[in-house]
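On to chain A.
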Amino acid sequence: MLTAQVLYGLTACVIVALGLRAALLHTSLLQRVVAINVMGAGVFMLLIAVAYRGPGLPPDPLPHALVLTGIVVAVSATALALALARRLHAEQDND
Partner candidate 1 sequence: MINFASSILILAGLFFYLAGSIGLLRLPDLYTRLHALTKADNLGLGLLAAGLALHSQHLLTSLKLLLIWLAVLAASATSAHLIARQARRQETRR
Partner candidate 2 sequence: MNTTSLLVFDGLLLFSIVGLAWASLATTDERRSVILFMAFGLVLAVAWGRLLAPDVALAEAAIGAGLSGALLLAAARKQPRLLSPGSSKGSRHPDGANVSLVSRWAVTLLSAALAGTLAWALLHAFSSTPHDMLPRAISGNLASSGVSNPVTAVLLNFRAYDTLLELAVLLTAVLGIFALGQGTPGYQPAGPIFDGLVRWLVPVLILTAGYLLWVGAHAPGGAFQAGATLAAAGVVLRLAGRSRIGLPDGFVLRIVMAAGVGVFLLVGLTLLLLGRPFLGYPPAWAGALILLIETAAMLSIAATLLLAFVGGQPQSADVNAAANRQREEMS
């Protein structure tokens, strides 16, 4: 039964796979970070699809809180990865 929940859930699986594939294949660090963020977005879509109960009905608030926590954790990990990369490029550039 093709409801919105199933549609978004299946798309979430596709995005997770896309992100994982790119994270494993790319060698440029920045694109691997983008790939991991895309994979995270896929997992968040999975959670929000699980929370969705139908056009009029109130959704389940727990996955929303989990996704909010996930987004903040993802941005702090991205920030640390980019800072490490910048320091690494700075070291490589001047030696």
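Selection rule, in plain terms: all candidates are chains of the complex that A comes from, given by their letters.
Keep this in mind: a residue touches a chain if its C-beta (ideal position, glycine included) is under 8 Å from a C-beta of that chain, and two chains touch if they have at least 3 such contacts; residues count from 1.
It should be emphasised that the depicted structure is a prediction, and the values quoted were computed from it without experimental measurement.
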{"item": "Of the listed candidates 1 or 2, the one touching chain A in this complex", "value": "2"}
{"item": "Contacting residues of chain A [partner candidate 2, same complex]", "value": "2, 4-22, 24-28, 30-31, 33-35, 37-38, 41, 44-46, 48-53, 55, 58-62, 64-65, 67-69, 71-80, 82-87"}
